[in-house]
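FYI, not all chains are in this one, though none of them got moved.
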Amino acid sequence: DFEMALSEVKPAFGQHTDDFEKCIPFGIQAFSQEITYTMDSCKSIIEQVRSSTHTPLMSVLVHGPKGCGKTALSAHLAQGSDYPFVRRVCSDKFVGYSEQAKIAAIANVFEDAYKSDLSCIVLDDIERLIDYVRVGPRFSTPVLGALFALLKRPPPKENSRLLVIGTATDASFLEEVELLSAFNVTLPLPELSQPAHYKAVLDPLPGFTAPAVQEISAGLAGQRVGIKTLLLVAEMAVQRENPVQIGVFKECLQQCGLGL
Amino acid sequence: DFEMALSEVKPAFGQHTDDFEKCIPFGIQAFSQEITYTMDSCKSIIEQVRSSTHTPLMSVLVHGPKGCGKTALSAHLAQGSDYPFVRRVCSDKFVGYSEQAKIAAIANVFEDAYKSDLSCIVLDDIERLIDYVRVGPRFSTPVLGALFALLKRPPPKENSRLLVIGTATDASFLEEVELLSAFNVTLPLPELSQPAHYKAVLDPLPGFTAPAVQEISAGLAGQRVGIKTLLLVAEMAVQRENPVQIGVFKECLQQCGLGL
Amino acid sequence: DFEMALSEVKPAFGQHTDDFEKCIPFGIQAFSQEITYTMDSCKSIIEQVRSSTHTPLMSVLVHGPKGCGKTALSAHLAQGSDYPFVRRVCSDKFVGYSEQAKIAAIANVFEDAYKSDLSCIVLDDIERLIDYVRVGPRFSTPVLGALFALLKRPPPKENSRLLVIGTATDASFLEEVELLSAFNVTLPLPELSQPAHYKAVLDPLPGFTAPAVQEISAGLAGQRVGIKTLLLVAEMAVQRENPVQIGVFKECLQQCGLGL
């Protein structure tokens, strides 16, 4: 129950595989060149932290619109890094935490990482971690301050290295509060926008015939849709009608807030 | 008394039938096609959560103006889902709770749901849950943050599924704070606006003669009235005069804030 | 003393006659048709709650400018309802209470009411209950939230009914915070504005001769004066000069903030 959640602050060591798996329910598809570019850049940095002795602390921010795949991609990269210590920090573990408890929990993950020679921490959905609300704007200054400090503090142990991968939706807000520039590297994650992208994703799905995929992809051309939304709409449609017709697909798309 | 209310945080298991019944004092009437569309869409999603293995967590927001039937409809759908675990979360259980106590109570309902294979949680009147007041605007950032996290966290148990049905009045505010897009699906609930709608509702009521219904329905044409308000006005009128004449109906309508 | 006031939160049962008497020092005079209309409408609702099985919870808001008689009228109606449980909730019992203590005290009154079959609660001077100050504006969001919840929660006990009569001065503020529409029914309470109104009130007072009443009523024509202020000015004048002349009446009127 709720009190138990609170007592689970103290994390265990090693990789938390299940946690990462849950973030990638539909796997990773390289549906565009930009996706490939961003993934390759991240992999270079993963290698750099492993091999260079001059950069014991590196931080990368992956940012893109809602549902573009930030959570899945960051989990995929962290998991694939093969670092001995890999962790996700994510707001849904902190429901009901006070600011101080949240900061302590986050700082604990970093303290654990410092004990390992090679660590990767994913700070997923930074806006949620700092309780950002556009109206105001409101956000937690103490948590933000903690992130600033943690992003600057190199591992105190000799030869210990740490890679931080952050994800965020609203890069311009992060720039306003100067958190963007607290990351060494910034990489964009795009939505799908061209028929080829849509085709690449929908073609392999069960329940989608070639003509339907053709029709849908053409219809979506020019629209920007996140991979997460697209896969959800496809699932909703296929549950309502199999094989899927464009009419049902459009209805589901609209109920998911697109085309409105 | 008040202290006892506080100790009632811990919910029991199974369906709370009484609670749901109280939300639907006048039953459900399908007085327009839009109502039918929204109800059918919800039922599709109820089935999808039951049958699809890819969407262990789905969330639907039903929104519409004051008195359009949100509380009754969401209770009706949840009750009709036949899921083993069904709960309403509603601000009137939280009178005098601190933000932290309210978050704990809400989180507890979710924790209980995660233990069931198939659950439905109704978050009724989200603006009240987050203590939203248009002036300012004011609202509880911690409760809002908790809702964000709970709407993203898939049930941790293997094969466990959860459907969240939220209701809200001010969709544009929810969009401003980005809570709208935290729901997978968004469905509108309209008011009555055409003579046919009014007739469908008033005709079966005791104390309303056919000519009176005819006259009232024609007079209301073009006005937008919520089903809840219409049924209250009808009740007030019939208590004052039986059978109801249009004059008394108009007086009651005005005292209920319409036609002013 | 002050600490004792705090321990008096727990209310006794039945009618609190004295409390209501103190609110109506000068009795109730039906000096205009609007007064009669508002009183009659309230009485209809009192009957409706008593007899209809469909509306276990009704709420009426009586609003009008400062001194128009809200406190006296609401006390008079509640007292005259002959319900077994009748209570006033009023800010002057809450001096020095914290927001939480005030909410607990108010909620307690409602909990007590739920235990009775037929109850009437007067929420007098709602702006003061929520500590509203126009500058800002400031007001207590928690108390406001509690009122919202209490105005929506039907008595949990089978066949139990509750009528809430609220009074307020600034209807437009209540509308801004959406509290106005949380009441089922809204009724205005006007000031005196015509010579006939003034005459009806002043004529029976000791110390006021017919010619003086005539002169004063004519002079006040077009001005809007609350019944409370008018009766105070009359009392001040008669204490200074008996029988009252128009000069002294005017001086007192001005010192009470009118004609300035």
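Which chain is which? They are A, B and C, in the order written, and residues in each are numbered from 1.
Keep this in mind: contacts are C-beta pairs under 8 Å (C-beta built on N, C-alpha and C of every residue); 3 or more make two chains touch, one makes a residue touch a chain.
Computed from a prediction, not measured in an experiment: that's the story for all the values here.
Trainee: In total, how many copies belong to the whole complex of which 3 are placed?
Mentor: The complex in this structure file totals 6 copies.
Note that in this section only the chains that are shown with their structure count from here on.
Trainee: Shared numbers divided by all numbers used: is that above or below half for subunit A and subunit B, i.e. same or different?
Mentor: Because under half of the interface numbers appear in both copies, subunit B and subunit A meet with different residues.
Trainee: Indicate the whole-number Å distance between the mean C-alpha point of subunit A and the mean C-alpha point of subunit C.
Mentor: The answer is 57 Å.
Trainee: In whole angstrom, how far does the Cα centroid of subunit A sit from the Cα centroid of subunit B?
Mentor: Computed from C-alpha means, the inter-chain centre distance equals 33 Å.
Trainee: Do you know which subunit B residues sit against two or more other chains?
Mentor: Touching at least two other chains: none.
Trainee: Touching subunit A in the complex: which residues of subunit B?
Mentor: 41, 44-45, 47-48, 51-52, 54-55, 100, 103-104, 107-108, 111, 137, 139, 141-142, 144-146, 148-150, 152-154, 176-178, 180-181, 184-187
Trainee: Under the stated contact criterion, what part of subunit B meets subunit C in this complex?
Mentor: Those in contact with subunit C are residues 1-2, 5, 22, 25-26, 66, 91-92, 94-96, 98, 128, 131, 133-135, 138, 232, 235-236, 239-240, 255-257.
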